[in-house]
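Shown here: the complex without one of its protein chains, the others still in place.
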Amino acid sequence: MIARRLIGVLLLSAALALSADAFPTTSNLLNVLRQASLIFLAASGVTLVILAAGLDLSIGANLGLSACLTAAAIKATGAISVGAAAGLACGTLIGIANGLMVTQLRLPPFIATYGMLWMVYGINYWYMAGETIYGFPAEFRALGSGYFLGVPAPVYLMTAALVAGGIFTRYTTFGHEVYAIGANAEAARLSGIPVRRRLMLVYTLSGAMAGLAGVVYLARLNSAEAGIGDPLLLPAIAAVLIGGTSLFGGVGGLFGTLIGAVILTLVLNGMNLLAINANWQPLVTGAIVLLAAWIDAAARKRAEARDA
Amino acid sequence: MHRLMSSMSSGAVSGQVKSAPTAPLLEMRGISKTFPGVRALDDVSLEAYAGEVHMLLGQNGAGKSTLIKILCGAYRPDRGEFLVDGRPASIASTADARRLGVAVIFQEFSLVPYLDIAQNIFLGREFRSRIPGVIDRGRMHREAQRTLAILGVDLDTRLRIHQLGVAQQQMVEIAKALSQNARILVMDEPTAALSDREIERLFEQIRKLKQEGIAIIYISHRMGEVFALGDRITLLRDGRKVASMRPADTTMDALVRMMAGREVSTTYRRGFCENPGEVAIEARALESANGVRGANLVVRAREIVGLAGLVGAGRTELARALFGADRITGGALRLYGAAVANNPAASVRGGMGLVPENRKAEGLALGRSVQDNILVAGLHRLFPNRWYQFRKAHRAAADLIARLSVATPSPRRLAKFLSGGNQQKVVIGKWFNAGSRVFIFDEPTRGIDVAAKAEIYNIMEKLVADGAAVLVISSELPEIVAVCDRAYVMRDKTIVGELSRAELTEENILKLAMHDG
Partner (left out) sequence: MVDALARRAARIPGVAYLLVALVLVFSILTPRFASAPNLFNIGTQSAILLLLALPMTFIIMTEGLDLSMGAVLGLAGVVLAMLLVNGSALPLALAAALGVGLLFGAANGLLVVILGMPPFVATLGTLGIAQGIALAATGGQSVVGIGNTLPSLYASSWLGLPFSVVVGAAGYAVFHFVLYYTRFGNYVFAIGGNREALMLAGVRSRWYHLSIYSLGGLMAGFDALLLTGRMSAGHPIAAMGMEFDAIAAVVVGGTERQRGNGWLPGTVLGVLSVGVLKNGLNVLAVPSSLQVASIGLLLITALLIDSIRRAK
C-alpha cells in the first residue's frame, strides 16, 4: 500500500520536473518539504482519530485559535515558551472537549466536531476582533521559516511527530488497541479494551497536534488573524485519505499521512509553478478528497461483498 | 353445479371440519443454498396447505431464516423449485413472491416508524390521485380500515407506527399481508414480544386467516404453541429437513430431542470433576438491563458448568451480565471472591473471558490478522510497560497458534479467511493470551464441522484440568450431558433449577426448560 503511494510520489515529481523548470531546484523542493510538514503536523493527530473510526472536523479552526492565542501570549509576555505553551494548551483543551462530547455525551463524532468547528471559529473571530497580530522574535520565526543544517525547521518537527506517532501506533499497546477499536469497536470492547478511554486519548492528541501545528504555522506566517487555520481542514483530511487511512477505521497509519501530505503539496506546488490561479487550489483539494474517499468506499464495498 | 353438490355434501356431514385439500397450496422441493463457507440449506422440501398452520422448527442456524428469505424472493436458491397450486412457479425477486401471494412478517417488522398505519399497509402500492405522485389519502385510509375490520382490529389508521405497541404493530403487518391478497403468510417468531392476552388475540387472528384459506408457515420455539396451533410440523437441523409430521403423531420431548440431537457429542465422554476448586464466579439474585432476574449461580475451578435452556431463555443475556457487557441492575456478582466493576475491561483483568455466540461480529476483527486478533485481549499482560515488542508478539502468537492447532498459512493472514472452527480457536486463543482463568463459552460449537467440535471439547477439558473454571451455554442437550459436570437450566430470563452430575439427563433438562404444559 505504501509502496504504491511512494511510486506515486516519484511519478508526480518526475512529471513536475519535466513541466516546470523551477521545480527541481533545491529551494523549491525544500519549500515543498516545509509545506508538507505543516500539513502533516496538522493531520497527524486526526489520523489517529480516523484510525479509531472517528472524525475530527475541528482541527482547522483549532489550529487558527491556537495560533492566535500563541501570538497574543508572546506579545503579552515576551516569552516564546509561554506562547507555545498557550497554543498547545488551547489545542489540547479543544481536543479534550471533543473527546468528552464523543465518549461521555455519546454525540456522533462528525456532528460534534462540526459543532465544535463553528464554536471555535466564532470564538477565534470574536477574540481577534478583526485585528492582526504580527512581528515576532526571530528565534520564534525560525521554528516555521528557519533552516537548521540546510533543512527547513518544520521538517524536523514533522520527523519528530512522525517518529513519535509511529512509535505510538506500532510500538505501544495503546496504538494496537486504537487499530482494534477502528476495526471492530464492539469486539474490542468485549476483548477488555477500555474503548472510551482510548477514544478520549486520540481526540485529545488530535487537538494537541492541531495546537502544535498552529504554533508552527504562526512562526511561518509571522502574523496571526482569525481564520488562518480554516483552509487547512481540507488539505489535512486529503492527506490522511490519500495516505490510505480508511474512514471506516482500522487501516492505515502515519507514514501514509506523510506521503499523502507530500503528494498533495506536490500537486499544489505544481499548480503554483505552472502559474495556475491560486483560487483553484481548494477546488483541486476537494476533488482529491472525493477521489480518495471514493477509492476507500469502493474498496470497502468490494471487501464486504466478498465476506457476505 | 359441482360446487353446489360439494357444499351440500359437506353440509350434510354436520359438525365436521371441511376436508383438507388434496394438493398443497405451496410446495418447495429440494431447496439448496450455499453461502461462502457454509451450506445453509441442503435439499429441503416443504408443503403448505391452504387453511393450515405449518410449524417450522429448528435452532438458530438450522436454516429457517434462509428458507424464508428464499421464499420471499430476497435470496435465490442454488437448486430447487417451487410449485403454487400445483403449477411450477419462479421466485426470482420480491416482486415475484408478492405476485404469487407470499407475504412474510419478520421478527424485526418491516414498518416505517413515522408513517401511519395506512401508509405502512400500502407502502409501495399507494393509491394515486389524479395528480401524479400525490397520494389519495382518503381512499388509502378507507381501504386500510376495511382490512383492519376484517381482522377485527379497532385502530385509528392515522396513528403512526411508533405510537403503537408491539402487538398492535404486528396486527398492522398482518393487515398489510392481507391487503396484498396474500395466500401464503410466513410468521417469524410472532409471539416473542407479546403478553399472554396478546398471544390469545393473535391466535384468534390466525384462526380467522385459516378460515380465509390462507396457508400459514409459522416459525416458533415455543412448544406450547406448536401443539396449540399447528396442523403440521417440519423440523430443520443443520440445513436439512429432519422430519415432518402432524402434531398428533409426536410429543414435545421428541421434538426437542430431534432439534437438539447430534451424533458426535453422544460418543464423547470425559472424566468428570470430583473435587472442584475455589469459587470463580458467584452470582446472587443477579439482575441485568437485558431482562435477567433472580439469577443465582456458582462456578468453581476445575468444573465445566452448563447453562441450558430453550432459545429466548436468557442464557446469552446472563453470560453478558456476568462478563460486564450488559449493565447489572441488581444483585451481587463476585469474581474469585472480589467485587468486580460492571464492564468488560474489569472482568478481563479479573481473569474472565467470553467466547461470544456471534464470533464474527463480537469476537473478532475480521479485517485484522490472526496474530492481532489472538493477542488483542492480552496486550497489557504481555507487555506490562505498554511497549509492543514485535519479536515477543510473533513468538506469543505462533505459540498460541500451535497450541490450539489453528490452521492458517501464516499468523499475518486476515481472520476473515479462516474457517469457522479456526476462527473460534482464535477467539479462544485470545483468552489464553489474556491469562483468563474463567471461560464463558456461548454456543461454542455452533456452525462448526465435526472434527473441530471435538477439538473444542478437548480444549475445554484441558482448561479445567489446568485449573480453570468453565461455563458453557449450549442448546444441544447431548452436548451438555456429555461435557458438563453439572448444569443450570434457565427459563424466562431466570434460573429455574440446577442439576447435579447424577441428575443431568436430557429429560430433566427438558422438564425444567419448557413451559409446564
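Letters A and B mark the chains as written, and numbering starts fresh at 1 in each.
Rule of thumb we're sticking to: a residue touches a chain if its C-beta (ideal position, glycine included) is under 8 Å from a C-beta of that chain, and two chains touch if they have at least 3 such contacts.
Owing to the predicted nature of the structure, the values given are computational and were not obtained by experimental measurement.
*Asks:* Which listed residue (A:Ala164, A:Leu273 or A:Ala293) would be found touching the missing chain in the intact complex?
*Replies:* Final answer for the missing-chain contact: A:Ala293.
*Asks:* Give the residue, chosen from B:Glu126, B:Glu143 or B:Glu189, that touches the chain omitted from the document.
*Replies:* The single option touching the absent chain is B:Glu126.
*Asks:* By the contact definition given up top, give the residues of subunit A that touch the hidden chain.
*Replies:* Missing-chain contacts on subunit A: residues 55, 57, 101, 105-108, 110-112, 114-127, 129, 226, 234, 237, 241, 247, 277, 279-287, 289-290, 293-294, 296-298, 300-301.
*Asks:* Since one chain has been left out of the picture, which residues of subunit B touch it in the full complex?
*Replies:* 72, 74, 93-95, 98, 109-115, 119, 123-126, 128, 133-135, 137, 162
One rule holds for everything that comes next: only the chains that are shown with their structure count from here on.
*Asks:* So, what's the distance in Å between the C-alpha centres of subunit B and subunit A?
*Replies:* About 46 Å separates the centre of subunit A from that of subunit B.
*Asks:* Using the touch definition up top, name the residues of subunit B that touch subunit A in the complex.
*Replies:* That would be residues 35-36, 323, 325, 343-345, 347-349, 354, 356, 361-368, 372, 375-377, 379-380, 383, 386-389, 416, 430, 434 of subunit B.
*Asks:* Note which residues of subunit A are touching subunit B in the complex, please.
*Replies:* Subunit A reaches subunit B through residues 170-177, 179-180, 183-184, 186-194, 250-251, 303, 306-308.
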